[in-house]
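Every protein chain except one is present and positioned as in the full complex.
To keep things simple, chains are lettered A and B as they appear, and every chain counts its residues starting from 1.
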Amino acid sequence: MYVAVKGGEAAIANAHRLLAHERRGDPSVPELGLDQIGEQMSLLVARVMTEGSLYDPGLAALAIKQARGDVVEAVFLLRACRTTLPRFGAAEPIDTGAMRVRRRVSAIFKDLPGGQVLGPTFDYTHRLLDFTLAAGLPPPPPAEAPVETPVETLANGARMPRVASLLGEEGLIESGGTDDPDAPVPDLTREPVSYPADRALRLQALARGDEGFVLALGYSTQRGFGRTHPFAGEIRHGEVALEFTPEELGFPVPLGRVAVTECEMVNQFHGSAERPPQFTRGYGLAFGQSERKAMAMALVDRALRAEELGEETSAPAQDQEFVLSHCDSLQATGFVEHLKLPHHVDFQAELVLLRRLRAEHAARYAAREAATGAASDDAAEPFQEAAE
Amino acid sequence: MSAVSETREQALAGYNFAYLDEQTKRMIRRAILKAVAIPGYQVPFASREMPMPYGWGTGGVQVTAAVLGPDDVLKVIDQGADDTTNAVSIRQFFERTAGVATTTRTAEATVIQTRHRIPEATLRAGQVLVFQVPIPEPLRFLEPRETETRRLHALAEYGLMHVKLYEDIARHGHIATTYAYPVEVSGRYVMDPSPTPKFDNPKMDDCAALQLFGAGRERRIYAVPPHTRVRSLDFADHPFEVQRFDRPCALCGAADSYLDEVVLDDRGRRLFVCSDTDHCATRRAEGHVGPGEEEAAP
């Protein structure tokens, strides 16, 4: 007699044990340490922290290890941890102008105060597999800074001003934003998004958004689906101080430093009867060294401002409901992958209907054949006569 | 009962009761209360990121976690069955985090979390049925924009839905929607009953139990209070009708339950058995016997 399959607790437990075994791989190969992941897969750690909305390189490394290197799964683990963490409040805005810069490039000026700093970048590597890495040979030591580094301090005290502020002095670019800096910081993980969403919320969604999705959307704007005529005003990466103002103290105290990558796109000028033409901006920020993400985010941020700037909105990247509803990798993967859960009850409902429709179709066809014979098939739509 | 209370102690030691923090539970509870007060209306809520994937029932789990108390008896089903993998997994989650008693018996449960079915046994007052919902918006596949669908609900403008159903009739001779069949709640809001087969729609009408719906990824909660009119949309010349099976359950002989079709081999042998495993087991325990396996179709 037929006995139904049971997806029992033992099966689930066994699957988890097998998964752990697969994760570990061949036990004769040394176990991966979190310090190794943190040090040697730092870009992966940065991406998981960025999309996981949690700056904790150690936990991100653990998530990567536990997820067997699957980025989305690692983001999931980090987010599920984040959601249980207590909130103390919102930090002070970070000052990227005061960044301890490791890399800084601008595509719009040949040279600028603070200089172009190439830093650690793949940009000019020749993508040739390096077999010395396979052999585990140590890299040559990094170049040492010249002993006498001329430090030019600008009038405002900054050593490396952001490019946008240089343009801003002439009024050539719009100011950084009209949002009230003292307004409460919106948090899409604590309140449901309603449309239209303001820019702060959109940037938050983009920062958490899947890198591949944001990249493809940014790319689409360059190919004409919501063109924004971007120039890479500046990309900078380094460490910034994080400060927090406790309610009872009333002044900011330092919490530590975080590594971020910031991108400011300078986009085609825009003007109206009231406003003289100015360059507009798109903004991207990500944890760690995440240039691709920061740049793509800046492109999409600018595209999403189309409505605010009175531009025609017709492309996917300009449609905030489309972008914000689909950029989250956990939401996307959950809904795509849930199709592997059983759906046989609904499928049965479709089977029942399909069999009935086919039977009715066959009956109608037979009846028509009998009535008209082989002659003069009038090509009537068989379904049109279907009312019962 | 010492074993149960010990489980509870352990559960409470590691986690907040039912996993969610108190602030989150209050937020969800307030959304549930508004959902009950406005039957069929989708209340936005700040769905949390749960330790299980979107699509696996994060909305239902959050609603259950907000409702559940230590005196509750929880039943979890998926496709009507208590022993499907995800039902087992969710039941385990609440056993661990809330230490509540669980059951597979519909009649014994006070909270039933379900995916894709409503139990066959008539539900009673005092029970809460929690549905896992993937897409809460009944108009979503006709109008993808949330801004637009919210406006349509505000205006009670449901012409689109009727046009869609009527196009089915013109094309197929029937309304071709077989699951997630839209309903009108208490004469006002059109609501998605979640992807239950339309077979289950009549059970929602004037149901003695409270029905709560949670959509985690889409961040919506909605509700049907007990004894509320739930009408499946239809037309005077094409009245709503449910699926019928031309044979009884092979195991328990039930002629009025929703059946799963089980493929036995590659020569056309099929078995039709109750999708509601508790209903089937209860009937068999009462002595009902089905016809067993049938011969292959010719």
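Everything below uses one rule, namely that a contact is a pair of C-beta atoms (placed from the backbone, for glycine too) under 8 Å apart; a residue touches a chain by one contact, two chains touch by 3 or more.
Please note the rule applied: contacts and distances are computed from a predicted model.
The chain that is not shown, which UniProt protein name from "Sulfite reductase", "ABC transporter permease", "V-type ATP synthase beta chain" or "Phosphonate C-P lyase system protein PhnH" does it carry?
In UniProt, the chain excluded from the picture bears the name "Phosphonate C-P lyase system protein PhnH".
Looking beyond the chains shown, say which of A:Glu248, A:Glu274 or A:Glu312 touches the absent one.
From the options A:Glu248, A:Glu274 or A:Glu312, the contact with the absent chain belongs to A:Glu248.
For the chain that got dropped from the picture, name the residues of chain B it touches.
Considering the whole complex, chain B reaches the absent chain at 14-17, 19, 22-23, 25-27, 29-39, 41, 43-44, 51, 66-70, 125, 150-151, 153-155, 185-186, 188-189, 206, 208, 210, 223-229.
One rule holds for everything that comes next: only the chains that are shown with their structure count from here on.
Under the definition above, what is the set of chain A residues touching chain B in their complex?
1-2, 4, 6-9, 11-12, 76, 79-80, 82-84, 189-196, 321, 325, 330-331, 333-338, 341-346, 348-353, 356-357, 360, 383-384, 386-388
For the complex, which residues does chain B have touching chain A?
21, 44-51, 53-56, 58, 78-81, 83-89, 92, 115-117, 134, 145-147, 169-174, 176, 178-180, 195-199, 217, 219, 237, 243, 245, 250-251, 258-262, 264, 271, 273, 275, 277, 292-293
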